[in-house]
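Apart from one protein chain that is not included, each protein chain of the complex appears where it belongs.
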Amino acid sequence: MIRLEHVSKTYKGTTAALRDLSVDIAKGEFVFLVGPSGSGKSTFLRLLTKEERPDDGRIWVAGKDIAHLSSWKVPFLRRNIGCVFQDFKLLPNKNVFENVAFALEVIGRPKHVIVSQVPQILDLVGLAKKRDNLPTELSGGEQQRVSIARAFVNRPLILLADEPTGNLDPSTSEGIMRLLDRINRTGTTVLMATHDRSIVDRMRRRVIELDHGQLVRDQARGVYGVATN
Amino acid sequence: MIRLEHVSKTYKGTTAALRDLSVDIAKGEFVFLVGPSGSGKSTFLRLLTKEERPDDGRIWVAGKDIAHLSSWKVPFLRRNIGCVFQDFKLLPNKNVFENVAFALEVIGRPKHVIVSQVPQILDLVGLAKKRDNLPTELSGGEQQRVSIARAFVNRPLILLADEPTGNLDPSTSEGIMRLLDRINRTGTTVLMATHDRSIVDRMRRRVIELDHGQLVRDQARGVYGVATN
Amino acid sequence: MAIKVDYVARETFSNLKRNALMTAAAVLTVAVSLALVGSALLVRQAVSRATTQWKGGVELSIFMNPDATADEISTIDRQVHDMPEVKKVTYVDHTAAYDEFVRIFRDSPEFKESIQTPDQLPPSFRVVPQKAELVDSVGQRFVNGAGVRQVVYARDTIKTILKVTRFVTTFLWIVALVALMAASLLILNTIQLAIFARRREVGVMKLVGATNWFIRVPFMMEGLIQGLIGAAAAVGLMIGLRPFVQGQLKHIQLLQQFFVTSSQVLGTGLILLVLGSVIGAAGSAVAVTRFLDV
Partner (left out) sequence: MAIKVDYVARETFSNLKRNALMTAAAVLTVAVSLALVGSALLVRQAVSRATTQWKGGVELSIFMNPDATADEISTIDRQVHDMPEVKKVTYVDHTAAYDEFVRIFRDSPEFKESIQTPDQLPPSFRVVPQKAELVDSVGQRFVNGAGVRQVVYARDTIKTILKVTRFVTTFLWIVALVALMAASLLILNTIQLAIFARRREVGVMKLVGATNWFIRVPFMMEGLIQGLIGAAAAVGLMIGLRPFVQGQLKHIQLLQQFFVTSSQVLGTGLILLVLGSVIGAAGSAVAVTRFLDV
């Protein structure tokens, strides 16, 4: 489903965000992406949606070589990928309902689908009561959950989640993880960058660890890390 | 140092963000503010800097009744309070160095102080190498650390930190917590909203728990919570 | 993929409402700029009307001999009337010529006294040609006519009027063009800034999988409506101010020809409306495209 071959990425002014990274993720897998702050996790995810371009190496997503994807096809690539962004990236002028609905409107879903699916997913993330609030009128964790709802709502083939529980309390986090797990069981490939040791340790899924842009560990049924504290 | 008496706050369209909250925090205390997403933690902190006004009740900060503070004095109140915002609130047009330096410039510190102190604090949060990057050129955790550095740099009387470790890996988090602890030992009152169970449980400081805007627990040497998982 | 009409409509109107400041700014700029362009166009039309009138006033005089026979006079009369290039002919007989002489030299009695009887003055034909340019060719026909003493043209006047007219018209075309360019610049500028303030929004839309056109069309509709409202305001301003300006001009003899008809105002208004919507829509499309490359 996702394959990276010798991918490197250097931002101007950075030593290197990713160095010679090769990873292969099969359809239906659930993968945790861990590593210290600034190790390249978000960059990895951004490469998969063509938000950034690699300096070197090749990337396949859903069977397509995205290095050679013409730019008008990029939106269609992105529709197969749900994305929970680390900084949420909500549309500031749209309320909660409209933000989630937007992901469906983009792919041309008819109105009755939107009207039935959006409230359902908002219920699932516990935001049914906030549907008319604008993003600025939400707490940090609520914004994060809107971002999660938007990524889920169109049942994408692949789900990329960048620290989706960073602003959530443990019990809400657990609810979200159960949801992610459920989605994964329906066949969606899930790739989640996280710092939450307890979640990773409890779920025991494949763990890919980055450090300074390099792959330092790729472990099936892994734990967060060997660091002590 | 901080006293709230029967404080209530309702945003339009919210049932209630804070309800009849009374809290007393002495000088030099270290307090964790916990509670589920949307329980009013950020609102609590925003009331202390006059970013929001309470609907009801009275608030004293550093001996001043801030309900009756004339608006031109608000900046001077804020200079006594370091703030780590949940959404970082970095100045998008300034690089890392300038963002941190800004907090010193605002209080009129001379240039040589800025030039000596800012690199020191950037070193402390591990961002010495990123001093010329703009906020958009940083990873989530790096942005969070800039926000922490800015809040620390002018040695405020009070430090408010809204989930300062939400985007940080456990070992960076621990570094930040050690820093907070050190600052607290020099006499600064620290109030930190967090979801990180392991940090709260390890530090064993005073814990104030909110739920739906109400004070449900105020415990000296407390733990994160009684919820199981 | 077809973009749904109800999506575009909803999106456009909620954006117009939510970005009230930017909408106001864009509408204001369009209104001010197009009012400028409109004024330039109208003044140009008024000038061209006035100069046509003035040119129409250009004439030539065919002076007969004071003792020309009635036959000679009627022959010339017939010939002049038969020419298609001639718009208007007036016959000035001895008495009329004397009356005019007296009137002209009312303030200069020393001249007046030099002519004692009407018969001393020659009768003449005042001929107004269809166009100022035809004066020469018309006059040429009669130079050697029987009983004709002399043909007199207002040559210098004609030349000056033609020159001034040509200059003023060119000048006003340039003013209108410059105004149009300035207006376009200002409008595009405003739209650019307004969309710049929303560049992150555009980026997010792209990341969620929206195609370029999906994003662009509501922005274009937004720009079109802003342009239309702005242009309408400009037209309203023009229509509202016309009676006032016209009223001022009425008091001045020289500038009485200087006016525009309602249909000219409406025509210009239509041009402004088209301009406003095209600049608004196209400008938004261009401006938003700058931020679509995510």
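Letters A, B and C mark the chains in the order given here, with residues in each chain numbered from 1 onward.
Definition applied: a contact is a pair of C-beta atoms (placed from the backbone, for glycine too) under 8 Å apart; a residue touches a chain by one contact, two chains touch by 3 or more.
Remember, predicted model here, so these are calculated numbers, not experimental data.
Taking the full assembly into account, the omitted chain touches B, C. When the full complex is taken into account, the listed residue touching the unshown chain is B:Thr49, out of B:Thr49, B:Gln117 or B:Gln143.
Note that of C:Ala194, C:Val265 or C:Ala285, the residue touching the chain absent from this view is C:Ala194. Screening B:Ala103, B:Val125, B:Leu168 or B:Leu215 against the full complex identifies B:Ala103 as the residue touching the chain left out. Within chain B, the residues in touch with the undisplayed chain are 49, 51, 71-72, 74-76, 78-79, 83, 85, 89-94, 102-103, 105-108, 111, 150. If you put the missing chain back, the residues of chain C touching it would be 21-22, 25, 28-29, 32-33, 35-36, 63, 66, 101, 107-111, 114-115, 120-122, 149-150, 152-153, 160, 163-164, 167, 171, 182, 185-186, 189-190, 192-194, 196-197, 248-249, 251-255.
By definition in this document, only the chains that are shown with their structure count from here on.
Using the contact threshold fixed earlier, the set of chains in contact with both chain A and chain B is empty.
When each chain is reduced to the average of its Cα atoms, C sits farthest from chain A.
If each chain is reduced to the centroid of its CA atoms, chain B and chain C end up 67 Å from each other. Chain contacts: chain A has no residue touching two or more partner chains.
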